[in-house]
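Shown next, in structure tokens, is the structure this report addresses.
All protein chains but one are shown in place.
Per-chain residue numbering starts at 1, and chain names A and B are given in the order in which the chains are listed.
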Amino acid sequence: MSAVQLPVATPPVTQGFWRRALRNHSFVLGGLLTLLLVAAAALSLAWTPHNPYDVNIPVRLQGPSGTYWLGTDPYGRDIVSLLLVGARASIVVGVIAVGIGLVVGTAFGLLASARRGWTEEIIMRVADFGFAFPAILSAIMLTAVFGPGMVNAIVAIGIYNIPTFARITRASANAIWAREFVLAARACGKGAFSITMEHVLPNILSVLIVQATIRFAIAILAEAALSYLGLGTQPPQPSWGRMLSEAQTLLFQAPMLAVYPGVAIALAVLGLNLMGDGLRDVFDPRLARKR
Amino acid sequence: MSVFLFKRLITLVATLVGASVVVFLVLEILPGNAAQILMGPDASPEAVQALATKLGIDRPPVERYFSWVGGMLTGNLGDSYAYSTPVSELVLERLSLTVPLAVLAMAMTALIALVAGIYAASRHNKLGDVGVMAASQVGIAIPNFWFAILLILLFSVQLKWFSAGGFPGWGEGIWQGLRSLLLPALSLAVVQSAILARITRSAVLEVLREDFVRTARAKGVSERGTLWGHVLRNAMIPVITVAGLQFAELLAGTIVVESVFYLPGMGRLIFQSIQNRDLIVVQNCVMLLAAMVIIVNFVVDVLYATIDPRVKASDI
Partner (left out) sequence: MALLEVRNLDVTLQTQRGPARAVRDVSFTLERGQTLGLVGESGCGKSITAMSLMGLLPENAKVGGSIKLEGREIVGLPERQLCELRGDRIGMIFQEPMTALNPVHTVGRQVAEPLRLHRGLSAAAARKEAIALLDRVGIPDAARRIDAYPHQFSGGQRQRITIAMALACGPDLLIADEPTTALDVTIQRQILELIRGLVAERGMALILISHDLGVVAQNVARMMVMYGGEVVEDGPTAEVFANPSHPYTLGLFGARPRLGGPRGGRLTTIPGTVPELVDLPPGCPFAGRCRFTIPECHVTQPPPFAVGPGQHARCIRLDAVAAEKVQVAA
């Protein structure tokens, strides 16, 4: 399938990486948005305009003002503060879930590629099997058993990421194994493990980085959906998804409440996607010319 | 062809079995004694035991597994713990909403994506292409349930063209039923088609570069004739594959969107059952959803072989 082409693996930070990266529009725009996301989360650890946990009924559903820059929610909490702290939930879930997928998936992919034969077949079949369970389904099962919670969301999304990373790793690693410098290493008697660590892994890093960025974006969307449904981050911890579900009941009275968290999610996801696309172009300029 | 089909069928069955084992382990074994859970911690051991026997959960796990699988194949899924009505009835009722919704959404997705993708490819690097690409970037970034809420805001609150949710059932007539599925399907379609449009575009561009397109032009086939007669069929190969893989996402999205519009579909049933600790319903619903995804993937695989004659020769 040449249309869904696998990028050729190259060592990521080669000469002039930053120079090329900063000239790539996608990367710059995406990077700025992502930076905004991270900054919001980081800032929230130290300071927010108001305390997002303070329920203050008398001031509920106010519009934007000098005190409450974007207004207040149905419980009188400051929207801006909620958005800032909500960024934390998105990032934590995203990082850990993608981390799980990355570590476990890549390990399996590398194993499959190094061993070939039956091992590869079995691993890939199991990975394919994992595609049958989108994050929501796994989260539903976990919630049914353990009750709702952020951990469920993380595990569900993490499990959902494993097959993707396994496939991508295996495909890229296979290409590296076929390269001549690996054949040379094998001819010198180097073992599969050292070859994987020293030659294969560094060369597929660029592919993994791009993939991780994009999966992070998907994880943010998944976390938002899960907390919207009540399956993910639980109150009182702020989450963009849950803000949307609370806002939905009051669409007629305060429509803007349904807009802000969605914009936040969209910007975060857009930023990560653009950054991922930009990185892909920077790592493999040949693909860029074809687009 | 038969060897190919045979291998695929084996994989299908194996995957279904695997999925059923996972679902069974997680939902029937992991929680522990379902009767205990249902009755609460204060119930007497005898009462719990009585319920356990009634529900059939005091049998050994392996027996329960096969009894469940046997039940699935014959259509007898047991009775709901909470309602004491047959699970199969509950499920069928809900499916009659979820499946049409998913199909409608997929059809919309395909339509939007193909039109946008082919258009963008034909206007490569010009304004039309850039526009479609930018729109698709935004489309991918938007959560489907948020888009659904925005649609409600626009069409129900402001314009009052559609109701903000609910489903009248098919008894009122097909059009009425479809009408309430329109906005939900649209919110699903927008996001999915953004992804699929990009795939379509790059598939078409890729195929346009192939040598056989030049051959066709040299034979006197017009640009349009080349596009429809030669390019599209080749470009559809990766597009259909991705569309099939997207079905899992679509189904997951259907569950979420049903919540937004208060539609009594599978999603609703699952969430209520979770709250009611009605694990048998959850178990069967999850299995059903997983089975739908697996079967669709199987169909796509076979379809792929039908379109691309090279596949049967080299067994994937």
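The rule is short, and it goes like this: a contact is a pair of C-beta atoms (placed from the backbone, for glycine too) under 8 Å apart; a residue touches a chain by one contact, two chains touch by 3 or more.
Owing to the predicted nature of the structure, the values given are computational and were not obtained by experimental measurement.
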{"item": "Left-out chain, listing which of the shown chains it touches", "value": "B"}
{"item": "Option from B:A203, B:A216 or B:L269 whose C-beta touches the chain left out", "value": "B:A216"}
{"item": "Given B:R94, B:R198 or B:H230, the one touching the chain that is not displayed", "value": "B:H230"}
{"item": "Residues of subunit B in contact with the chain not shown", "value": "210-212, 214-223, 225, 230, 233-234, 237, 307-310, 313"}
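In this text, only the chains that are shown with their structure count from here on.
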{"item": "Between subunit A and subunit B, centroid-to-centroid distance (C-alpha), Å", "value": "22"}
{"item": "Residue numbers on subunit B that touch subunit A, as the complex places them", "value": "11, 14-15, 18-19, 22-23, 26-27, 30-31, 137-138, 140-146, 149-150, 152-153, 157, 164, 199, 202-203, 205-207, 235, 237-239, 241-242, 245, 248-249, 251-252, 255-256, 259-260, 270-271, 273-274, 279, 282, 286, 289-290, 293-294, 297"}
{"item": "Residues of subunit A touching subunit B in the complex", "value": "1-4, 125, 128-129, 131-137, 140-145, 217, 221, 224-225, 228-230, 241, 244, 247-248, 251-252, 255, 258-259, 261-262, 265-267, 269-270, 273-274, 290-291"}
